[in-house]
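Before we start, here is the structure in question, set down as structure tokens.
All protein chains but one are shown at their positions in the complex.
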């Protein structure tokens, strides 16, 4: 049985502490793939909510000081329960506050995986040749080496996504080559992927394989959607991408998947 | 004239104190059906905003302590003005904070109606055989009895929605049997229904009939949408459901409506 099938059978509940821009898209995307979302950033309940969940997603896209406290509480409850905690360091290099927040979360919590673009991953390990522009990645370079360096430096599974997606821990590196550039024209597609990774990571099995399958499912769904005759731009891609996440089969993933071990 | 026609003629302004996940969908859905939305949770203005509105919706989906204070202020202004106040107890059983918040709102305000799924309604009256899972309902049981018990216990109109929708006050019970399961794959469809109920309740007439018509209009719109040849999943259902709310006629409601008095 694939991880996608296991996910759809178990519908893991994912507690998202995420930014206001992508909350709706994230919730709809988690439902579409077969998981269940819950959203809460209130310090009055984040520990309780994390404790009834199967995974916790921390996304700093519109982070405030209060949100940082909520993330620490939810992350600690998740660590105590032994469920995965995924960090999405949105725009980590854009402001000092975002970078400090990421380091604080990495210091005080046991983070299972980090999903970010090249600029964000580079910012986390002080690689200044990578540039960010707001929350988007800019610059070009060897993303495989960057992901490997970050995995070693942060002792954490890294999912560096972009034109090429790189999954690296301290021992293994896998590259995924599916996807469509148009997906980047929809806001929150990286954020939703981070939430979906959290759902896959909540299943039994080795983390690298689960993340590779999750990224393949996600990017192949975007390929299927963009090929739909009704898709004419980013606006129409949005509903058809959600449909593709809902309807994609393990067979379609197997046929289209482009994965290389590095 | 049906309540739908009256609503479209008067376009009632509904003040929504709701969660960040569904704000956009709620606003678009209220516009589509023919009402007008306003959103504010700032304690600096919620009383003023409620005072110029025709109804107030309190939805605890991403509630914080500050939001509770805002809801009390808006609810009291609405009670003073004599306009309906609807409570959507999202995930009431998920955390102690949510349950305490619901009880505080029910104690301090005059709530016109509560719209929730079976798990949420059960949590409000301490029926522990019903289970919740995050913000989704789980478990199975006699929803008619549950709604009736809640209506008596909370002395409030109950709209318990799910596969079967039950509308109950202390004297009457009506069951609505329209709808499509796929609607549950879109986040916020329960939340939007609560806002639309608030709009219908702001019209002149008996509350049970207004709520029954609102639920029929809403669920029949979902049937019309899901039958559209372009709808292939939850992603495409979203725009066509909003279109159906916009175009649905009293005639279509009359033809398809499945309602039973219990």
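Chains: A and B, in written order; residue numbering restarts at 1 for each.
As a working rule, a contact is a pair of C-beta atoms (placed from the backbone, for glycine too) under 8 Å apart; a residue touches a chain by one contact, two chains touch by 3 or more.
Being a predicted model, the structure only gives us computed values, none of them experimental.
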**Prompt:** Which residue from A:12, A:34 or A:61 sits in contact with the chain not drawn here?
**Reply:** A:61
**Item:** Given B:4, B:27 or B:253, the one touching the chain that is not displayed
**Value:** B:27
**Message:** What does the interface between subunit A and the hidden chain look like in terms of residue numbers?
**Reply:** 19-22, 24-25, 61-65, 91, 94-98, 133-136, 185-188, 230, 232-236, 238-239
**Prompt:** Which residue numbers on subunit B touch the omitted chain?
**Reply:** 13, 15, 20, 23-24, 27-28, 31-32, 36-45, 48-49, 52-53, 230, 238-247
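The rule we apply is simple: only the chains that are shown with their structure count from here on.
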**Centroid spacing, where centroids are CA-atom means, of subunit A and subunit B in whole angstrom** = 32
